[in-house]
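All protein chains but one are shown in place.
As written, the chains take the letters A, B, C and D, and residue 1 is the first residue of each chain.
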Amino acid sequence: MRKLFLKSIKSSTRNKFSTYIMVIAFFSIAAILVEAGILGSLFKGLLVPMCYYIILAVSLNLTVGILGELSLGHAGFMCVGAYVGGVFSILTKDIITSALIRFPLALVVGGLAAGLFGILIGIPILRLKGDYLAIVTLAFGEIIKKLVQNIYIIKDVTGFHFSFATSIDTSTIDSESKQVILNGPMSISGIPKNANIVIGVILVLITLFVIMNLVDSRSGRAFMAIRDNRIVAEGIGINITKYKLIVFSFSAFFAGVAGSLFAHFSTVDPTKFDYNLSILILVFVVLGGIGNIRGSVIAAVILYALPELLRSFQNYRMLIYAIVLIVMMILNNNEKFLRFKERFTFKRLFAKKHAKEDA
Amino acid sequence: MSFLNYLISGLSLGSIYALIALGYTMVYGIAKMLNFAHGDIIMVGGFTVFTAISSFQFSPAISIITGIIVCTVLGVVIEKVAYKPLRNASSLSVLITAIGVSYLLQNLALLIFGSSSQNFSSVVTMKPWQINKQLVISGETIVTIIVTTAIMIALTLFVNKSKPGKAMLAVSEDKGAAQLMGINVNKTISVTFAIGSALAAVAGILLCSLYPQINAYTGQMPGIKAFIAAVLGGIGSIPGAMIGGILLGIIENLSKAYISTQLADAISFAVLIIVLIIKPTGILGKKITEKV
Amino acid sequence: MALLEIKDLCISFGGLQAVQNFSISIEQNQLYGLIGPNGAGKTTVFNLLTGVYKPTSGSITLDGQGISGKSPMEINKSGIARTYQNIRLFSNMSVLDNVKVGLHNQIKYSAFSGIFRLPSYWKQEKLMNERALKLLKVFDLEHQSKNLSCNLPYGKQRKLEIVRALATNPKLLLLDEPAAGMNPNETAELMNTIKFIRDEFNIAILLIEHDMRLVSGICEQVAVLNFGSELTHGNTNEVLKDPRVITAYLGE
Amino acid sequence: MALLSINDIHVYYGVIEAIKGISFEVNQGEIVTLIGANGAGKTTILHTITGLIPPKSGLIELEGVDLTKTPAHKIVSMGIAHVPEGRRVFQQLSVYDNLLLGAYTRRDKAGINNTLSKVYESFPRLKERRNQVAGTLSGGEQQMLAMGRALMSAPKIMLLDEPSMGLSPLLVAEIFDIIKKVNESGVTVLLVEQNAKMALEIASRAYVLETGRIVMSGDAKELSTNDQVKKAYLGG
Partner (left out) sequence: SGKKSDALVIGGIGPLTGENAQYGEAVRNGAQLAVDEINAAGGVGTNGMKLELNFQDDEGDSEKAVNAYNTLKDNGMQLLMGTVTSKPCIAVSEYTYSDNMFMLTPSGSAIDCTKYDNAFRVCFTDPTQGKSSAQYIGVNDLATKVAVIYDSSSDYSAGIYDAFVAEAKNQGIEIVITQAFTKDSKTDFSVQIQKVKESGAELVFLPIYYNEAALILQQASSAGVTAKVFGCDGLDGIINQLAGDASLAEGVMLLTPFSVNSSDETTKKFVSAYKTAFSNELPNQFAADAYDAIYAIKAALEQAKVTDLEIDASELCDLLKIAMTKINIDGVTGEMAWTAAGERAKDPVPMKIVNGTYVAM
């Protein structure tokens, strides 16, 4: 019995470590190749985005794959993280001068704000199921986008000036000390570009650590029980409300962290955080395998890079991307192809070796 | 007086949402999939009629028929090629494939018709209805409302009363058991897509007649709005789609008129959320009691 | 004092009086049978007992504590666990994990220790594994602990459901047709197991069953439901000889 | 010639071989029963016959027509009805609609109505609940509905997968009576049962399955006195 327990611990630990190692190996090799000039600027530029997309995909997988609730509003949480994290950095630029301290704080603050939103959104919609929940998350995401598009904040010596839906009358503002923080559809500018690949990879590893450990624990089993059969889970004494909220808040928290990372790397544009982005992340999750965390990592990397690698196809680029998406989806569900694929996985090769050893 | 005006324009917008939502709900109700490509089939319908009229000089009537035929065939082909291989896959896989199809149609249209919006000339010849000096209802709106209502009634009767309709319901619940009844599951799903796509074509033609522009992305936003309308009304419910669509249009226009033009969409989304919190399966959605 | 006291329980669906004025009491450590024709309301009684349905009227007391109207979660915590007439397993989880979910409220540690793998995680997980495997062993399922639960054959799925319910450490276990789909040999084996559970875990068991060998073999008391109301209840052997029961339910 | 003949079929779930080469036949007018422990493959065989699972190899013939090459939905119209394991009634539809769907392949209105009243006669509970949504029926009521639905197609041969499961003793007896009656009216029956005793009582022939293979076959009466069968399936 003891042996069995150790064995099961070992296999899940091995699984996790192989994921960490995969991430570290991929990004180190990529970084080396970029440094050596073998991979060009494009690839170099893709590495940080890959990190935040991995975080987004992994965190969405927690909701979709592990809890089994379809969320189409992940971009909304990312948006909250980007705005809050970005504004935090702008406001504290002069107070906390060291980026080494400020940036991690901005990441946490962005994450917490998004996590809070996750809970706020989670509470009213707990009763909803399936596609109804999906549509409400979509609606929340769109509402967040609409709201941030309409916030105006200017800071000057006299303090903060807020406005909603109409821009601030600049005649009342001291132009010397004027600092535009949020400017409606023009959103935020001047966020320090602190993001880099090292921080990105560290964040990916932290996300993986937290989410994979969470899933592989008492709470994770509760999530999956709710997914597989809500009625029974309840009848077995699981507090559905509590665990759903845990998932929503963790998922939103990491989306917020990803958003904050994004804000410190790229340009914040509120129109980016629409349902199309949520769907893109969902595509990563589904193609990587629902509930499969490592799959999300791989899918995020490949699918984010794919349209960039197709650039030589010019006008046909997005057409090909669409076809690849459909074909991948079909193949992923084709038994013959899966069997064919299985033959070539390391796991299988491993298993063979082990079988021999056992015999 | 202006309130009536807002109401009428909301009705006009809403009837288009309703028409699109009918197709959504139809496919969702039977194939149990969110066909995110529905909006793009609308666009194809619009472009077909556009081409038929402007390049082939077909008469409007023939163009409309061509549009419906093209979309119906397209819907069936898409189902065969992209969705059928996923019959036993999770509904999320099908959802993603539908998104792939949506990208595909958009980009094909972009390649064929270019990126600029084309001018669509309305196929509706009906004169506007002048109620009084202030109130006018456009011919397009009247036609849309009539068509939507007629389709709603016809679909409801078809699904609930006819034999093929019942077969659809059976398929939607348990494909295996439906097969045991001698129902051709693949054919039934094909027919569902055919009907859904034909509806999309009609919706596309009326949409482009009402707002006479068309480009590769014309169907996208109305598609999403109609999806929301369908959920608002209770997805899977045919009268629900109609009610949801019209309500959404009216809410959108009234919030533009009385609250904020910037936030109109946010407000309609908020209404949706409130409705669903009060009634978790939409306005007419059946509460599915799971007997244990 | 009786462990479970049901008084005048009623529920109706639309116009249908599914259960009317149903009253029984079950003693500590008792094996109680609930029988009756199809559609008599037996499963509905289970649903009322476990909070899936809220009774229109009537009271349910477990160990002196009123539980009617509470949520399924609370009722489970206060000591009732059940199986379902149509098997309901966590089908995408392993056999072992199904049982560990059952242990959810028995062996606890916080999400925080789970994430950071604090000592309590290791200690409690180990405990959980030991307990789960011990429970599985009762039904000879320990060798399949790593299989996905949906890949078990029907009979074993039934057993796993019982193990999972037991894992929540109930005072009262409700079994809805545990022998359905089993052949006589398997049923005989199941009878022994049910008795063993009762003795080993020192709990009361209320079971619905149509297989009279099982009912007469192990139940000390039975209640008979007919059209939602109680036909009779009492000592098993006597009840099964009751002519009303024979006409309404058993047949010749 | 046999009405239904199964010839050396092999069926797989992924890589697991559930049916490992099984052959048997059912003659016109017979009741044939398949018995075996949990997981022996009984359900799988029935699913294979009605085309829900394709066999990897082998031949299934109904009156000489190869069913493995016939699409599942056509098989019903050739005269096979299947009462599946777990009932699988259409939960969201009414009892009445469920029954009508059973007659989906039939066109003769009068005939359908005739069968319908016969079904209502056999199962008065269904008549009483004809407008109830099937999903809220009790387990046993659903079983009746599944049986009634299959009868609605006026089949030549019925495949029954544990029709007595979850039924009260009274109804079990009734169901077996109905099976007998149905059989007497000319419908051939292939019956899978855990209640082997009752099954062997009404069947003319039986096959015993163990992990995907037929291990014994013969006259039902004879088998019911066979010690091995008694010990393994009849409770000693």
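In this section, a contact is a pair of C-beta atoms (placed from the backbone, for glycine too) under 8 Å apart; a residue touches a chain by one contact, two chains touch by 3 or more.
It should be emphasised that the depicted structure is a prediction, and the values quoted were computed from it without experimental measurement.
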item	value
Visible contact partners (per top-of-document touch definition) of the missing chain	A, B
Selected residue (touches chain absent from view) among B:Pro164, B:Pro212, B:Pro239 or B:Pro280	B:Pro212
Residue of A:Thr63, A:Gln149 or A:Asn194 in touch with the missing chain, whole complex considered	A:Gln149
Sites on chain B contacted by the missing partner chain, in the whole complex	2, 5-6, 9, 12-13, 106-107, 110, 114-117, 119, 121, 128, 136, 138, 211-213, 215-217, 221-222, 252-253, 256-257, 260-262, 264-265
Absent-chain interface as seen on chain A, which is shown	40-46, 49, 142, 146, 149-150, 165-167, 170-171, 184-187, 189, 193, 262, 266-267, 269-272, 308, 311, 315, 317-318
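Assume only the chains that are shown with their structure count from here on.
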item	value
Chain pair showing more contacts of the two, B-D and B-C	B-D
Separation of mean Cα positions, chain C and chain B [Å, integer]	47
Chain centre separation in whole Å, for chain D relative to chain C (CA means)	30
Chain B: positions in contact with at least two other chains	290, 292
Sites on chain C at which at least two other chains make contact	43, 52, 84-86, 88
Touching residues on chain B, where the partner in the complex is chain C	292
List of chain B residues in touch with chain A within their complex	28, 34, 36, 82, 85-86, 88-90, 92-93, 95-97, 99-101, 103-104, 107-108, 110-111, 224, 227-228, 231, 235, 260, 262-263, 265-266, 269-270, 272-273, 276-277, 280-282, 290, 292
Residue ranges of chain B touching chain D (in the complex, touch as defined)	163, 166-167, 169-170, 173-174, 176-185, 286, 288-291
